[in-house]
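For this view, one protein chain was removed and the others were kept in their places.
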Amino acid sequence: MPSIPLDAILFLVLAAIAVGSAINLVVQTHPINSALSLVGVMISLAVLYLLLGGEFIAAVQVIVYAGAIMVLFVFVIMLLNAGAERPRTRLSFSVAAGVPVLLAFLSAAAYFILKKVPPAEGVTFGGFTGGSPRAVGEALFTRYLLPFEVTSILILIAIIGAIVLAMKEID
Amino acid sequence: MHQLWLIPAFPLLGFLINGIFGKKFSKRAVSLFAVGSVLLSFLWVVKTLMAISPLETLYTEHYFTWIASGAALNIGFDLSVDRLTSVMLLVVTGIGSLIHIYATGYMAHEPGPNHGGYYRFFSYLNLFMFFMLILVLAANYLLLFVGWEGVGLCSYLLIGFYFVKKSATNAGIKAFVVNRIGDFGFSLAIFLIFIQFGSLDFQKVFAQAGGLADEVQAGVITATCLLLMVGAAGKSAQVPLYVWLPDAMEGPTPVSALIHAATMVTAGVYMVARSAPLFNHAPIAMEVVAVIGLLTAVMAATIGMTQNDIKKVYAYSTVSQLGYMFLACGVGAYSAGIYHVMTHAFFKALLFLGAGSVIHALQGEQDLRNMGGLRSKIPVTFLTLLCASLAIAGFPYTSGFMSKDEILVAAHHHSPAMFWIGVITASMTAFYVWRALFLCFFGRYRGSAHPHESPLVITLPLGVLALLSILGGFFRVPVWLEPVLGKAPEGHDPALVIISVAAGLIGIFLAWLFYVAKPGLPDTFARALKGLYTLVYNKYFVDEAYDAVIIRPVVDGSRTVLWKGFDVGVVDGIVNGVGSVSRGVGGILRTLQGGSIRNYAALTLLGAVLVLAAVAFTGGAQ
Amino acid sequence: MNFFLLSLIKTAIVTFALLTLLAYLQLVERKVLAHIQLRPGPYRVGPHGFFQPLADVIKLVTKEGVIPPGANKFFYLLAPVLGVALALTAIVVIPFGPEVEIFGVKTAMGLTDLNIGILFILALSSIGVYAIALGGWASPSKYSLLGGLRGSAQMISYELPMALAIVAPLLMLNTLSLREMVDGQAGFYFGFIPKWSIFAAPAPQIFSFIIFLIAVFAETNRVPFDLPEAEAELVAGFHTEYSSMGFASFFMAEYCNIVTVCCVATVLFLGGWHPLWPAEYGSNYVAPLVFLIAAGILFYHGRQGLRRWDKVSFPATGVVFVLLAALFLVPVLQPYIVPLFWFAAKAGTIIFVFIWIRGTLPRFRYDQLMRFAWTFLFPLAVLNLLITALVVALV
Partner (left out) sequence: MPDFSLPAAVPISWYLILSAVLFTLGIAGFLLRRSIITVFMSIELMLNAVNLTFVTFSYKLKAVDGHIFTFFVMVVAAAEAAVGLAIILTVFRNRSTLEIDEVNSLKL
C-alpha cells in the first residue's frame, strides 16, 4: 500500500484532542468539566507515549494519572460538590498582564524549539523500543534504585500527611 | 591502639545516661551509673598504663581531624599519654572514684525534688570527670583548652548546685567571671603559640621551642609564658585571681574536694608543667611564676589562720598549697610541683572529705566556733583528719613531708630567701590546719546538733585517703617523671630538712598552745594586733578593693556610657532606623507581595520570558 | 491474509459471541439464583425462559429514555457509554486459545496481544471508575451521588490489592503479555500436576488467587461488595436515574466486566486453555463426557417435564448436546475447540462462583468494606507479594 503517513495523522489527531481538551480545561468554569478535559489530555498523551515507544509509561500514565490521581480530583470535586466559578467581577492583574506574556512565552518557546531541534529527525512508531516494562524496570532497580526508594518514602510521607490533614478533629 | 578515648568516654556516658534519664532513675541506679562509669574509667587507665608502660616517650592516638582550615590550621582530635599524664590520670580517676563513692553517701539526704537533684549532681560530676580527662589527655593546646573550659563550666554548675541560695549562685558567677580573665590570657597564649610555631600540637611546639633564636625567646616566649601563667593563675587560684576559690566552697563538699582541691585547681600546675619546655626558655616568666606562687602561699596562709569556717580554712590552705606548687614550677622543679599535686590531692581531698564528714555529722554546721570535742563522737573522721593534718604539716615521712621537702630544697637551690619564706609559710600552714583540728575535735562541744559517725560509704574513702596521705609520698613521682621533666636539682642538705620539719612542728605546737592549752590567748593576740588582725581577718580587703577598683567602674561605666549612651542612643537608633527604612521600602514592595498567587505566577512567567529573550538576544541559542 | 481484514473478522466473531454471552449470562444468573432459592426463575419466555434475554433486550431498547431534569446532560449520557465501551475494550487482549491455522491462515485465538496486556486491563479498569462516578454525579439524585462516590472509592481501594495480587504470579511468569502468560503455564510437573500459577513451583499463588477474586468482587460491584447499588439503602445506586439504554449499558458493562475478570483470572492463575491433566490421560474426552452427561440429564427430565412442550424441547436439546459431544470427538476439530472448551470451562466456573456467592452471602456494611480493604486485604496482598518475591528470589 502506498505510504499513508499514519504516524503523522495519528499525531495530529491526538495533538488536536490534547490541545482541545487542554483549552477546554482552561475555559470551563465548572471544575468537573476541567477535570475530565484533563483526563482527555492525559489519555491522548498516553497514546502519544505509545507512539514514542513508551509502552510502560503510557500504561502508567493511564493507571496512575488518569486512573488514580484524576479520580481523586473528581472524587474531591464530587465530595465538596463544588459549583461553577462565579463570573469575574473585575479584570485582575494576572489576567491583564498574564495573557500577553503567555503569548510571548509560547512564541519564545516555539522559537527556541524550531531553532535548536534539527527538523530532519522524525518519530516513527517502533523507532525506539527501549521503553518496555523490562527496560524501565531494569533502569529503575539498578541505576535509579536510590531515587526510587526515596520516592517510596515520599509517597509514605504524602499518605501520612494527607491522612493527618483530612482527618476530622476528634473532640 | 590502646583505645585511650575510652577513658573520658565512660564518664561521658555516665553523664549522658544520668543527665537524660536520671530523673526517672532511682537513687541507687544513679549512683550505679555515676560511680560505675568513673570506676571503669579508673580501671581502664590502670589497664592502659600497664599496657603501654614504661612509657618513656609520648604515646599519641589520632582519632579524627577536628578543625582543618587552609594548609596551616590542622588540629586533630588527638589524645596522648606520657609519664606526666599518667600521674594526673591516676590522681584524677583514682581520687575521683573515691570522691564519687563518698558523694553517694554525702548527698543521700538532700531535701527537695528528685532527692535534691541527686541525678543532676552526679551527671555534673561525671561531666566534670570527662572534661578533666580530656584536659589531661589532650595532645594539643586547643583540646586542652576544651577540657579547661569544660571543667570551668562544671565548676560553675556545681558551685551553684544549690541554686536557690543566692550566695551559691553568686559564688558560681564569681568563679566563672574570674576564670574568664585567666582564660582570656590562656587563649591569647594559644594564639601566640600558633602564630609562632604554626601548630598547637605539644610535640611540634616543644620540638621547635628549643631551636628558636634568643631575641625571639626573650620576647614572644616570655609573653606566651606569662599569658599561660595568667590562665594558670585563674584556674589555680593564684594572686591576683584567687578570690573565687574560697567562695567556691558554697558548693557541696565532695565538689570542694574533687574540683576545688584535688583536680581542677591543679590543672594550672599541670598546664605549666606540660609547657615546661616553653617555660625553660623564659627565665623571666619562671621568676614571675615563682614569685606569684610564693606570694599566694604566704598571703593565703595568713588569711587561713584567722578564718572560722572550716571549709574556708581548707580553701585558703588549698590556695596556699597551690602557691607552693607554682613556686616549685617557677624554680624549675616541675616534677616536685607535680609530686605535690599528687600528695596534695591525697591529703587535701581527705581534709575536705573529713570536713564534709564533720559537717555531715553536725547536720550542716561549718563554723569552727560551734564545734569542739568531737574526737570521741566521730573517731574515724578524727583519725583520718589527724593523718591529713600530719601530712600537710610536713610530719616526717608523710606524703606532705616528702613533696614539700622536694619543693623547699629546690627553692633553696634557686634562692635561699624563697626557702625561708616557704618555711615560714609551712609553719603557718601547720598552725592553721592544726588550729582547725583542735577547734573541731578538742575541748568542749559548743554546738547544739547531735553528732553521729558517718556511714561506710563516707568513712571508707576517708580511710583509703588517710592511708595515701601517710604513705603516698613513697610513690617517687620525681623519679618517675625524670624522662619528661628532667632531673630535679640535687643537693639534699639534711639541715634544710630539719629546718622545715621543725617549722611544721612549731606550727603544731603554737596551735596546741593557742587553742588547747591556753584558749584565751588568740583573743589577746587579736586585740594586741588589732589592725593587722582586722586586715587579715577581712582577707586583706581584696574583694572590696576589686569591687571598688574594677567592678564599680565597670558597672557604672556600662550603665551610663554603654547602656544609656551607646545602646539606647546608637544601637537602638540604628535598629529603629533600619526598621523604619525597611518599613518604608517594604511599603513600596508590598504591592508586589499582594498575596495573590496568580499575580506571582504572572510575574514569574514574565521573568521566564525575559530570561528567554535575553538568551535569544545574547545568542545563547546557537 | 490482510491484517485488517483478519482483525475485522475476528472482532466481528468475538463481538457477536460476547454480546450473546452477556445477554445469556444474565439469564444464567437469574436461573442459578432462582434454583439456589428453590424457585424456577424466568420460565415463560421460551422453554424454561430460554428467550428471556431477547425479550429483555427488546424491552430495554424500545423503552423511552428519560433524562431527568437537572441532570448534567453531557455526562449523564457519557457515563454509560464510557462504561460499556471500556468494559468491551478490555476483551481485546484476552487470549481464548492457542495459535491455530484455519483455511491456511495462521492466527491466534484472541483479538490481539499487547506486551503490556495486563497493564492495559488495569488501565481500563481504572478508567472504568469514571463511568460510575460520573453516572452518579450527573444524575440529580442523592442516591446516585452516594452510589457513585461509594463506587469510585471502593474501586480505587480494591484496585490496590487486585494489582498486588496480579503482580505476584507475574514474578514467576516474567511477562506482562497475557498470551505469554498462558504459554508460561503450559506443561505438567511429574507429568500430571499442571503448571498453572496456583500450583506453580516455587511459590503456588493460591493466596493471590483468593485475594484477586475478593478484590474483583469489589471491583465489579458484586455481592457481597455491591454497596454502590445496594437497593436497600440507595434504591439502585449510581444508576437509579437511568432507564432504557443507559440502564442497559450499565448492566452490560457490569456483566462484561465480570466476564473480563474471570477471563483474566483464568489466564493469570488457571493456565488459560491448558487442560487440567495431560492429553495422554484422556483430557480431550472431558468435553464430550460433560456434554453427554448434560444430554443424559435433559433426556431424563424430558420424560417428566412440567409443561407440555418440555417433552419435546428437552430431548431436542439433548440431541444437540450429543451432537456437540460428537463434534469434540472429530480429530480435525479437536485442536480448535478443546482449548476453547477448557478456557470456557474455567472462566465459567469462576462466573458460577460469582453467582453462587451472590446467592449465599449477605452484603457488607460500607465501613466494614473499606476497613476490610485497607486493614486486611491490602496488607495481606503486600505480605503475599513479599513472600512470593522472597521465594522467587531465593529459589
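Order of writing sets the labels: A, B and C. Residues in every chain begin at 1.
Following the convention adopted for this analysis, a contact is a pair of C-beta atoms (placed from the backbone, for glycine too) under 8 Å apart; a residue touches a chain by one contact, two chains touch by 3 or more.
Given the structure is predicted, the values throughout are model-derived calculations rather than measurements.
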{"item": "Omitted chain - touching chains that are shown", "value": "A, B"}
{"item": "Chain not shown, touching residues in chain B", "value": "590, 594-598, 601-602, 605"}
{"item": "Touching residues (missing chain, whole complex) on chain A", "value": "3, 5, 7-9, 11-12, 15, 18-19, 22-23, 25-26, 31, 34-35, 38, 41-42, 45, 48-49, 51-54, 56-57, 60-61, 64-65, 68-70, 72-73, 76-77, 79-80, 82, 85-86, 88, 92, 94-95, 98-99, 102, 105-106, 109-110, 113-114, 117-119, 121-124, 127-128, 130-131, 135-136, 139-140, 144, 147, 151, 154-155, 157-159, 161-166"}
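Keep in mind that, in the parts below, only the chains that are shown with their structure count from here on.
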{"item": "Topology of the chain contact graph, where touching chains are joined (line, ring, star, complete, other)", "value": "line"}
{"item": "Distance from the mean Cα position of chain C to that of chain A, given in whole angstrom", "value": "32"}
{"item": "Geometric centre distance via CA averages, chain C-chain B, whole Å", "value": "87"}
{"item": "Overlap residues in chain B, where contacts from two or more other chains coincide", "value": "none"}
{"item": "For the chain A and chain C complex, residues of the former touching the latter", "value": "32, 36, 39, 43, 55-56, 58-60, 62-63, 66-68, 71-72, 74-75, 78-79, 132-133"}
{"item": "Sites on chain C touched by chain A in the complex", "value": "72, 75, 114-116, 119-120, 122-123, 125-127, 129-130, 133-134, 136-137, 145, 148-149, 152-153, 156, 159, 176"}
{"item": "Parts of chain B lying in touch with chain A, wherever the complex brings them together", "value": "596, 598-599, 601-603, 605-606, 608-609, 612-613, 616, 621"}
